[in-house]
Structure formats: structure tokens, C-alpha cells
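Here's the structure, in C-alpha cells; my notes come after.
The other protein chains are all here in position, but one chain of the complex has been omitted.
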Amino acid sequence: MASAKTDPHASGTARIGLYSSLLPLGLLIGLFYCWPAVAAGKVISVSYPWMPSLDLYLSFRLDGLSLLFGLIICGAGVLVTLYSAGYMAGHPQTGRYFFFLHSFMLSMLGIVTADNLLLLFVCWEGTTVFSYLLIGFDHESGKARDNARQALLVTGAGGLALLIGILLLKLAGGSYTISHWMDGGGTIRAHSLYPFILITVLLGAFTKSAQFPFHFWLPNAMSAPTPISAFLHAATMVKAGIYLLMRFHPLLGGTTAWMCTLVIVGGLTAVWSALQAFGPLDLKRVLAFTTTMALGMMTMFLGGQSAPVLTAAATFLLVHALYKAALFLAVGIIDHETGTRQLDRLGGLGRGMPLTALAVAAAACSMAGFPLFFGFIGKEIMYAGALAEDMFPQFATVAAVLANALMTAVAAVVLLGPFAGRRPSALPAVHDPSWTMWLGPVILGMLGIVFGVNPEWVSAYIIQPAVWAFHPAREEVLLTLFHGFNMPLLLSAVTLSLGALFYGVRRPLGRMITSIAERLPLSAGGSYDTGLYWFLKGAKGITRRLQNGSLHSYMTIILLVLVAAVAWPWMQRGVLTHPWPNLGDHFAAIGVVLVIGAATLVVLAAKNRLMAIGGLGAVGTGVALIFLMFGAPDIALTQLLIETLTLIIVSLVLLRLPPLEAAKKRRAYRRVMDGALALGAGWVMASLLMGVLQHPLDRSLTAFFEGHSYLAAHGRNIVNVILVDFRALDTFGEITVVVLAAWAGVALIRKTKEPS
Amino acid sequence: MEGVLALLVGLVFAAAIYLMLSGVLVRFVFGFALASNAVNLLIFTAGRLAHDRPPLISVGQEVLSEPAANALPQALILTAIVIGFAMLTFLLVLLYRTYAETGTLNADDPRLMDEMQEDDTRGTHPPERGAA
Amino acid sequence: MSMLLVWPILLPMLTAITTVLCRAKVGAAHWMALVGAALHLSAAVALLAAVIEGQILVAHMGNWPAPFGIVLVADYFSAVMVLITAVIHSAVMVYSRSDIESDLVRAGYYVFMQILAGAVCGAFLTGDLFNLYVWFEVMLMASFGLLVMGRRVSQLTGGIKYVTLNLVSTLLFLAAIGLIYGMTGTLNMADLHAKVALVPQPALVTAAAMLLMVAFGIKAALFPLFFWLPASYPTLPAAVAAFFSGLLSKVGVYAMIRMFTLVFTTDTGVTHHAILFGVAGFTMLFGVVSAAAQMEMRRILSFHIISQIGYMILGLSLLTPLALAGAIIYLLHNILAKANLFLASGLVRQATGSFHLERAGGLYKNNGWVSIGFLVSALALAGMPPLSGFWAKLLVIRATLESHHYAMAILAAVVGLLTLFSMIKIWAEVFWKPAPAPKDPGGKASVGGQVSAWMLAPVLVLAGITLVLGLCMEPVIRFAEIAAGQLLDPRAYVTAVLGGTP
Partner (left out) sequence: MRSVILKTATRLMVGLILIFAFYLLLRGHHEPGGGFAAALVAGTGFALFAIAEGPAKVRTAVRLRPTLIGMPGLAVAALSGLPAVFAGKPFLTGIWWTLGDPGSGQLTIGTPLFFDIGVFLAVLGAILSIILGLEEH
């Protein structure tokens, strides 16, 4: 990427980026157009049939919540696309890059505007796939490939859970239509399937939003190009889970299970990720941990029921999207200009890139929650929310204070680390990048100040419609810069001082956290690796055991299945009684039967080929005799002729095969096993046949042939007429088999004309 | 008599299976030949052994009026015999060629058991602690 | 009119015969194959159009009324199977032009392939149990020939397992036919529908059904009867593997669905809800788990065939309209996607010189078209929306949940995830990973990614069909619902076949 600036294709990339930014820009303008109506409480919806038989409609719904997310997605979309035009300049695969980026953006937009849950799911998986392609965009690096796979598998697993949840919801009498439960259709909480629906939906949300214990994929996903991290992992994709929680809040929320789970999982994720942010030196990884922290906070607040808590969640969503996207983009600039984003190699960049420094400073102040910045408002409302939690308010408050204090320290690290101090001698002279790249962070950073100073705009036009969209109580939401001297303000003060303290001890703290993380018996990322390892080992083992290459074991299993499958229904229905065969007066036939039996035993015991062939011939001839005795001269003749031909062919081939004497004898236990199995198979055939023979045969088919063979088909030999007329299609297939067998045989023994 | 044939079918089939289970592929061929005979007999018996008169309409008559053997199973068996013969022939040639290429017809020989078993634990790491 | 049912069987066979009789040279044989495939395709389209117009078509071979003569029957299910056969047949014929060595063409590759295509259609269309056996044998013999034609040692040793285990299946099938005839006195499937209920000893019907289930289970590669498949398919040329994987094992599934909806529905508690249901779960799980352990593209794909068949059998075992419609859509989708993945494996081989994940690489960078063709089919196979596989899986899982088999639904979902795992393994290794340096310094570095247009075109077309199918699923779902309705309520089928009985 460093050589990109001289690349002749760079201007082409810039052009693709510029033009394609028109797509999110257009969407953004569209949202602006709808904004006043939505802010006034209207819901804009459209619906077209897609697959009505699956209850899948292309139905979209734009309410306050969708608008909040839509604005973030499209706004960030415009800035990130412009940014990418500079960042990706000269990369050979920019076409694919922008295609994936915008497909992702549209999927994301689909999630937040879909009114049909199946449609939502289609878009949900769309984000999964395109994020996979984007995380692994730097595909020649093995690490990027593995990390992309990890993200795909974790979020994919959650997606499937979500799918089952959606289907269960439908099954429980719910509907795929979100508007349906917005209008008061939510009776799911009392349904016996509610716990399963809750679990599956939460799994979907938690994996996507990187909640503990699925949080590990997000820091690893930082192998994506930086604008992608800014877009996916700060502003949009990871928020899809939060969106889901908000959407399902009126339907599934409010139960003890919901509240406990969200507060505890969210709180744990927030504190633990905030602590872990001190460990890494890679700036992107630091930011990734702060993102999971933020997601944890939002999840925690969504566990509550009252307006203040939910307002806190919605406000913080916006706050976070603004400062985090700005910081990611800025880190991308640093990386792009210096070639590194390791904290220990950076410093003193502020002088060379003032615009970037300005943007970072604004964003970091917002992140730290200094007064006058939007982050401060967010924090105040957070504390108000935490105190108003229905479940574990003390836990929530402590978690919020702790996590925010840590954030303050991290904000300082992110700002001061690269920009303050002296520039290390290894670093080249740096300057601000082209306008497309600095525009994004600067705008996002400035918005943090604008919103901080004028919070009323935000609360009236963005936050309140959003909260009202999923909180039916419709209490007025008012954000102000100064709430008066109250508990939240006190907590803010505590936070800032604690933050300063944490900044002071950041290095020992980081070392401590890293070593704790390593020593935890089952860290989630580690168990992913361990799980994958054992899964593959197990898979290999099972495959080796079953698909072991031994024909004997294959045959044994098949025959066991045969005997068991046929015996089972008989055992269940009572074993059939076999009458003792009535010998009748067919003494000659009995003699032939005995000869066949004896000849069979000869084949069985044959020690050499000659004996076996002789025995086989005797069996065949005996069978032909049986046919002849019971009125079947045609097949008797054919059987005899086939015996002769078989004899010729067998002797032609068998002479070239190894003699039987050379074969090793089966071991005793195997002989017993094989014998038992063979007897079982023989019993199956014999007893089934005897069962059939107990009842008279319906001879209507034969009667038809006997009546029509001469009159309608002009033949006196009924068997032959059946073969060439009544069932000629069988015979046609049969001669095809014979011809093919000859061809295949000849192909096998042909001389090779050219080496293959 | 049908009962006797049913027992015979069971016996021949059991012998055939025992031969097919032997690891020696030449014996598998013998087993297959035996089993084909057993199944043909099974169809024949299942069509009942009504009479020893073949199903031929004698000259001067237009329909088969007097009782005769069941013609339909005979036609089925004829088809089955010929198909079985084709299969047997192909199997023999296949064994011949395999023996020429590999030098063994023992199914338990590693040369015949090899199915390109592959391992894959790549792309993952052996269990490590705390690699999050 | 009745010839509509015969042409899809007869045209490929006549093409094969003509190819031989003209003693066509290799180049001419290629062209005749293309013409034959085009004819086959148009015959199949005509048949489907006629079926959609007239519901159930019946052709009495030799003009003998059912159940005495052999009938060919085309309802929605069989007609669409014939169409998909013709589509795959055509794609493979185009692909073969570059993929198949001229030595194989001289040994009769096209003859076998075309007869195989005809026989597959025969199996889909026949309404007679013994005739089904005959078509199975034709398919078997043709596939034997194709399997061992290359005469590589691996093909021979794999072929031994394929041949021996399939011969066992054949013997069981034949024995089952004998017994069923002995019980009911008929071979016509529609006639059997009525006659099995009259058998005085119902346990006997169940036992015969189980015998048939084992025989078909071997053909369809169900757990634990699948062993021949992973032993033999990975040794085949890509074109042949595509045809086999797409159609051959699916004929077993088709036969199962047909027999266990039309005839053997007297004891569904045992046959469907207990045995097929359990087997379906194990089949799904084993196939996908074993695929995860493989590193050769064709082996991964082969194990996935098994796994996917589990979904179809799951649909059959539930025996609800939704489940059967799901099974049918799954069948259609899977034939397209799986055949295409095997075709794509041939492209990988051509572009990188190897089927092996470790030795191939760099295709994403070097050949975008191959990447698209593969990715679309792979994601469809893994059931990613909005591709065809997702809707199929959705229907099956929904039907499973509606029958209150929650654990099975979760299993089906997990298997989907593991399928995704295998597909992205191929993607990451073969496409994303940079091409590995050749081991021996003199070895040719075939990493240019160049592939033959004859091979690329069918892959892209099939991928396009998969994509369009996924986006415009509504008519397909409606179609499958009607097809499932016909299967679940066979009265129309029986009347259509036996209506003309004097």
C-alpha cells in the first residue's frame, strides 16, 4: 500500500470510489427526505411479494429506530467510501472491494429496515458473507484467512440460531411481520416455546455483536482493511445485534430471563473488554476492545425496561458510532502514512498531520466523556440509565463507571500515544492525506462537538423517535448538556478521576490483564481453537474408523443393517410361523435340491479353482433342472447356455488370477462372525419367502398374458411374448446392459494407445 | 415343495454371503454367482410352482386354457439371468485388470484398501491456553 | 403424445448408438454429444411443459394396459427430475469437450455417458418396479464402465468397492421384487399402491419394504451404507464425477421417495418416522463431519453428497406436504450445486494442476470467473440466503420444527454450519491462498489460472441457474408443493395409470 501513491491506476481507483460514493449519498438523501415525517412519529412502509408461499415479502418499514441506524449506515457509508478511494488507491482488486463494501452496506440497510423477519434474516446472512469477504480481503495472508473464517463461523452459527428462533416464533403463533407485534401482537412471553425463542434470538444477537463469550472474533477481525474495520466493526455490522435486541425488546423483553441475561452478559463484556484494551500495542486491536466494551454497555442497558435506560442505549449507540468510526479512520491514516500502527513505534505525529490530530482529539474527548462533547451527554444519560435498571442497578452502575473510567484512559492512550511527544527517528516525515481520507474523521469528530453543544436537536429528531419506536411507553426524551448537580454528575467526576488513575498505571495494568487472560482456564478464543482442533481430530478418527478401506467391514455393516432392518419389524409384530415344508411327491426334485445343496457346500469349501468352478456348474445345472421340472424350459435352456459361457469366460480369466490356495485363511473368530452373518442373511431370505408362500398368489397378470399372448400378440410361447412384447422395455434395457458390459470389459482390457 | 425350495434359497444365499465376506475377491465372484442363482430361484418360487406344464399355447388353441406354470416370473428370471451374466463377466474382467495393476486380489491388502486417506488439522492450532 | 415420455429416454440412447455406428472420430463424437444433449434437453422441456398442462401423463409401452404392460408415468416430480437430468447432461457434455482425453472418447466415453443419461430418465419415468430394476442395472453398468475406463490404479481399487457393494444392492433389490410379486401378484407401482393393503400379513409388507430400503439405501449412500461412494467418486474425472454426484446417487433418493410415498405407506410409524428419520440424522452428520477431515477437493465434495442426502431423507421421513416439498427442492438445488462444484473442481485442477487443497491456490487472484462460479455454488450448498440451498433448508427445517422435532432441526442447522466450514476451507485454500511454489524446481508452474472456455461456460451457466433459482424461488416452491401433493395423495397417479384397465 505504501507504493500505491505512485501507481498509475491510483486515479482510476479514486474515481471508482468517488462515483460509487454516490450510492450511499443517494440513500442518505432519501433518508433525509423521510426524516421529518418519521421524526413526527410516522412509520413509512412498503411491501412487495417475493415468496408469498413462504410468507416472505419484500416489506420495509422505516420508523425512528430504522432511521437512527439508517443514518449511521449511510452517513458512515459515504465517508468510508470516499476514504477508501484514497486508502485503496492502486490496489488491483478495488472493483471487488467496492462491490463487497456496497453489497454489505445494502444488506445492513436491509436488516434495519426489513419488516419481514425472513427478509431480515436474508440480509443478516448477507452481512455475514460480505463481511467474510471483506475481513479476508487481504487474502494472501494466512492470518487474515483464518480470522475471516473465525468471524464467519461464529456469526454464522449465531445466524442459524436466529433462523431457528424466527421459525419457532412463527410456530408459537407469532408472525414474521415486525409491524404485527409493534401493534400489540406480542403474546409470546407466555408461550411454552418462549425460552427457546429467547435463547436462539439472543445467540444470534450476541454472536453478531461480539458479546461474551463470543467476543473473541472481533479483535481478530481487525485483519480487515482499516476502512472496513471502521465501517463494519465500529459503525454498522456489530450493531446489527444491538438492533435485533432493540427490535425484539417489545416482544421478548421484560421477563426476568431477558433482564438478567442482558445485564450480566453486557456488564461482563463491557468491563472485561475495557480491561483488555490495555494489553495490545496494535492501535486497531485497542480500538476493537473498546468497541466490544461499548457493545456490552448497550446490551446491558437493553436489559432494562424504563425510558431512561433505553434512551441511554440509543444515545450511546450514536455517540459510539461517531467517535469510533472517526478513530478507526484516523488509525487507517496513520497506518497509511507511516506504515505502522504499533503504539511503541509511533509518536509526535500531531505536528505533521494537524487535521488528523484534530479529528482524533475531538473523537477521543468524546470517547473520554469530557463536558461539551457528545460523549459527555452519552455518559450522563448512561449513569441515569444504570441507576434506573430494573435488575441489578448497583452492578450496572459499578460496571458502567468502571468501564467508562477505563475508556477515558484508553482515549488518552489513543490520542497521546501517536500524536504527542517526540517523533521516533525511524518514522518518516508525515503529512495529512488527500481530502477524501481526512474528510471522514474530521466530519465525524466535529459532529461529536456539534451534538455535544446542541443535544436537544439530537434528542428531538433522532433519539426520541428511535426510543419510541421500541418503547411503547413514549416518555419524552430530553438530552441536555447540564442536568444539574445529581448522582450522574458525581459519577462522571468519579469516572474522570479514575480514568486519570488508570492512565497512570496503564502499562502495569496492561501486563497484568494480558497475563490473566492467558491464565484463564478457558478463554473463549482459546476454546474456539481447541474446539476446532478436537473437532477435526474427531472427524478424522471417525472417518478412519468407518471409511477404513476394508471391503470386509463395509460388507459386514451392510449385512448387519440388512438383518437388523428386516428382523426388527418381525420382532415387533411377532415372528411368523413357518409350516414344515410339505414335500409332496416331487422326489426327483428333492433329489436335485439335495444335489444343489451339496454342490453349494463344495463351492463353499473349495480349496482350489477347479473344485469351485465344478461346484458352481453343478449348482447352475441343478437350478436349470428345477426350472425344467416346473414348466420353465426357456429359462432352463438359457440357464444351461449361460453356464457354459460362464465356464468358458471364467476359465479364460481365472487362469490369470491368483490361485485360491494362495489366499490366507480367515481367522477363526472372523469365520464365526461371517458365518453368523451369512446365516442371518440366509434366514432373512428363506423366512421372508416362506411368509410369502403362506398366502395364495394373485395370478391376474399371468392370466392376462395367457389370454392375450396369441390373440393380440401372435405368439404361442408366452414367456417369449412377454420378453419381446408385453415387457419389451425391460428387454431393451437388458440388452443395453449386456452391450455395455462388453464395451466396458473391452475398454478395461484394451491396449493403451496413448499414455494418459 | 415350495417350502423346500425356500430353504434351499436360504442355504445358497447364506453360502453366497459367506463367500462374499471372505477377503478373497475371487471367492466374491463365486459368491455373486451363487447369490444370483439363489435370487432367481427365489423369484421362481415366489411365482409358485403350480404345474410342470410350460406356458405354451398349443397349436389350434387361442388362449392358454389348461393350467400351466406361471409365465411372468420366468420372463423376469430370464432378464435377471442375462443381466447377472453381464455383471459377472464385467466383474471378472475388472478383477483381472486390478490384479494386473496391483498384483493382489486380497481385499484386505493395503494396496486395495488405500482410499487416499488425508489428514487435515491445518489452519488450526494445537490446544493453547488464552489465545483469544 | 405418449412419445413425450419416451424421447427423454430414447434420444440419448439413439445418440449413443449413432455415435458408434458412424464410427465417429473423436472430434465428431464431441459434436454429436452436443447435438444429442440439445435434443435431450428439448425433449425434457417439452415433457415438463406437457405435464404442467396436463398434470399426470402416462404412456403404455406396447399399448398394453396397466398393470399388464410397462407404463411410463410423468407427474410433476418425475418430469422435473427428467429436466434437471437433461440440464446436467448438457452441461457435462459441453464440459467434456475439454476435460475428457481422446483415449477415453475412443473407448466409448460418450456412449456410456449418453446411455447413462437415458437410463436415469428411464428410472425417473418408469411406473413399474421391475422396469426400475432394469434401469438401475443399465445405470450401474454404464457407471461401472465410466468408473474404470481411465484404468488408474485408484480407479480400479475404488471401482472394486463400487462394483461389489452395488452388486449386493442389486441382489437385494431383485429379491425384494420377487417377494413383492409373490405377495401382491403385481409389479406396477400404482397397482402395488392398492395391493399392498390387501396382503394378509402386514409385517411381511414392512419387512419387504425394509429390504427395499436397504437396497435403495446403498444406492442413495445413506448412513451406514454409503461406503462405496467416498471410495470411488474421488477417483473420477471431474465431468464424470459431476454427473455421478448430481444424478446417480439421487436416483436412489428418487426411488425411495417414490416407493415410500406411493407404495409403502402402510407402516409409516416404523419405516418413516423411526428408521428413515434416524438414518437421516446420522447421514447428515456423518457426511459433514467426514468432509471436514478431508483435504482433497473431490473427497470433500463426495462426503458432502452423503450429508446432503440426509436432508432429503429427513424431508421424506416427516411425510408432511411441507417436508416433501422441501425434499424435492433440496433434491433439485443439490443436483445443480453439487454437479457444478465437481465441475469447478475440474477447473481448479486445470488451472492449478491439482485437486489437493495444499497444492492448489491463487485462483481468486488469477481467475475471477472460476471464483464466482465456485463461490455461488458453494454458498448455495452451504445454504446461504438468498441462494437456492437456503430455501430448501428453510423448508426442511421448518417442517421439522412443525413436527416438533426440535433436536433434529438444530442438528440440521449445525450440519449447515459445518457445510459452510468445508466450503470456505476450499475457498480459503484454493482461491484465496497464494499459489504454492512447485516442489521440484523443474516442475511446471501452472498457476496462470487459464482454463478452457468449454469447461468454464457450463460452470458459469449452472451457477447462474442456481442464482436465479434462489432469487425467483416462488414458482419453484409452488411447483414443489403441487409435486408433494401428488406424492402424498397418490389417487390421481393411480387413476391416471390404471384408469384404462379393461
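Letters A, B and C mark the chains as written, and numbering starts fresh at 1 in each.
The criterion applied here is as follows: contacts are C-beta pairs under 8 Å (C-beta built on N, C-alpha and C of every residue); 3 or more make two chains touch, one makes a residue touch a chain.
What you see is a predicted model, and the numbers here were worked out from it, not measured in a lab.
The chain we do not see here touches A, B, C in the full complex. From the options B:A35, B:L49, B:L64 or B:L78, the residue with contact to the unseen chain in the full assembly is B:L78. Across A:E125, A:E389, A:D529 or A:D634, the residue that sits in touch with the chain not pictured is A:D634.
From the options B:L56, B:A69, B:L95 or B:L112, the residue with contact to the chain not on display is B:L56. Chain A residues in contact with the hidden partner, per the touch definition given at the top, are 633-634, 637-638, 641-642, 644-645, 648-649, 652-653, 713-717, 719-721, 723-725, 728-729, 731-732, 735-736, 738-739, 741-743, 745-746, 749-750. Residues 54, 56, 78, 82, 86, 89, 93 of chain B touch the missing chain (whole complex, contact as defined above). Hidden from this view is one chain, which touches chain C at 2-3, 6, 10, 13-14, 17, 20-21, 23, 59-63.
Quick note on the criterion: only the chains that are shown with their structure count from here on.
C-beta contact counts were set side by side for B-C and A-C; A-C has more.
Averaged C-alpha coordinates give centres for chain A and chain B that are 44 Å from one another. Note on chain placement: the centre of chain B and the centre of chain C lie 24 Å apart, centres being C-alpha means.
Annotation: 26 Å between the Cα-based centres of chain A and chain C. Residue positions of chain C touching 2 or more other chains, listed in rising order: 130, 134, 137, 141, 144, 148, 151, 160, 164, 168, 175, 179, 182, 230-231, 292-294, 425, 428. Counting only residues that touch two or more partner chains, chain B has 20, 42, 45-48, 72, 76, 79, 83, 86-87, 90, 94-95, 97, 107, 112-115, 119-120, 123. Of all residues in chain A, only 145-146, 149, 216, 219, 517-521, 523-526, 529-530, 532-534, 536-537, 540, 543-544, 547-552, 555-556, 559, 578-584, 586, 589-590, 593, 596-597, 600-601, 603-604, 606, 609, 612, 616, 619-620, 623, 626-627, 629-635, 638-639, 642, 645-646, 649-650, 653-654, 656-658, 660, 663-664, 666, 674-675, 677-679, 681-683, 685-687, 689-690, 692-693, 697, 699, 701-702, 705-707, 709-711, 716-719, 722-723, 726-727, 730-731, 734, 737-738, 740-742, 744-745, 748-749 touch chain B in the complex they form. Within the complex formed with chain B, the chain C residues making contact are 130, 134, 137, 140-141, 144, 148, 151, 153-154, 156-160, 163-164, 167-168, 170-171, 174-175, 177-179, 181-182, 230-231, 234, 292-296, 299, 357-358, 425, 428. Within the complex, the chain A residues that touch chain C are 49-54, 93, 96, 118, 121-122, 125-126, 128-129, 132, 136, 139-140, 142, 145, 148-149, 152-153, 156-157, 160-161, 163-164, 167-168, 170-171, 196, 535-536, 538-540, 542-543, 546-547, 549, 551, 554-555, 557-558, 561-562, 565-566, 568-570, 572-574, 576, 684-685, 688-689, 691-695, 697-701, 704-705, 708, 725-730, 733-734, 736-737, 740-741, 743-744, 747-748, 750, 752-754, 756.
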